[in-house]
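Only one protein chain is missing; all other protein chains are in place.
Let's turn to subunit A:
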């Protein structure tokens, strides 16, 4: 049985922890709002982009002039996985969720006899994947110093991917990130970047596919300019969703931690009071029995 002093100390330390988790929750909430705003601000661009892309893809059709980034190399041997995670922990299962999802994917590919290469964006994913696939990780992107994810960060990653593709380093590229559904739910998602999966149905309908465009320079050239850009945009979107997801996960994790700390304080206070009472009773008995003996 811990002494009164021990209990008192423990209550004090749990209280201190609770203060920290509470502060972290509030910080995460503020950052979440900003991250959501950023994600919303970025939406018009990516919407427009995919609309335009599907428009042109229709115009170009599937002739040979279509860029290789869109049609692929025709093989399916080497896979590049870009795994985006957060830079910091203390956000519940957020990072391990993405990493686990990516790991299952890697295992499946390895069993099928494919070659796998991994680029890690963010420290946490790197730490987790390094344990099992250290030899497969060819590169890692560190965003630790980045306060606010900008398009340049995404563009760098996009250029890296395109550079590798031009050197023939891989055939298929898949992006792993966490889709931000709501504050309490983030879903790990895989998105194929190369060959670019261009949807030709949904987006075309609302931009008036009937419009016959003039292309300047010709459609093929615009397309080959757009596809690399689109890769960067997709990466950018993934990064923004990740930030929002991370903050959401952190917020609920810290909320839980604060509540747990509260429960713990209650329990400890109860046993502290009980013990104090027992001690008083014990002292009283000693005095009374001493008086009776006289």
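Note that a residue touches a chain if its C-beta (ideal position, glycine included) is under 8 Å from a C-beta of that chain, and two chains touch if they have at least 3 such contacts; residues count from 1.
In this text, contacts and distances are computed from a predicted model.
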Which one, "Winged helix-turn-helix transcriptional regulator", "ABC transporter permease", "Spore germination protein" or "ATP synthase epsilon chain", is the UniProt name for the chain you do not see?
"ATP synthase epsilon chain"
Among A:24, A:42, A:120 or A:247, which one is in touch with the chain left out?
A:42
Just one of A:121, A:194 or A:222 touches the chain that is missing; which is it?
A:222
Among A:166, A:263 or A:283, residue touching the chain not depicted:
A:166
Where the unshown chain meets subunit A, residue by residue
38, 41-42, 44-46, 48-49, 52, 55-56, 150-151, 154-155, 166, 208, 211-217, 219, 221-222, 225-226, 229, 232-233, 236
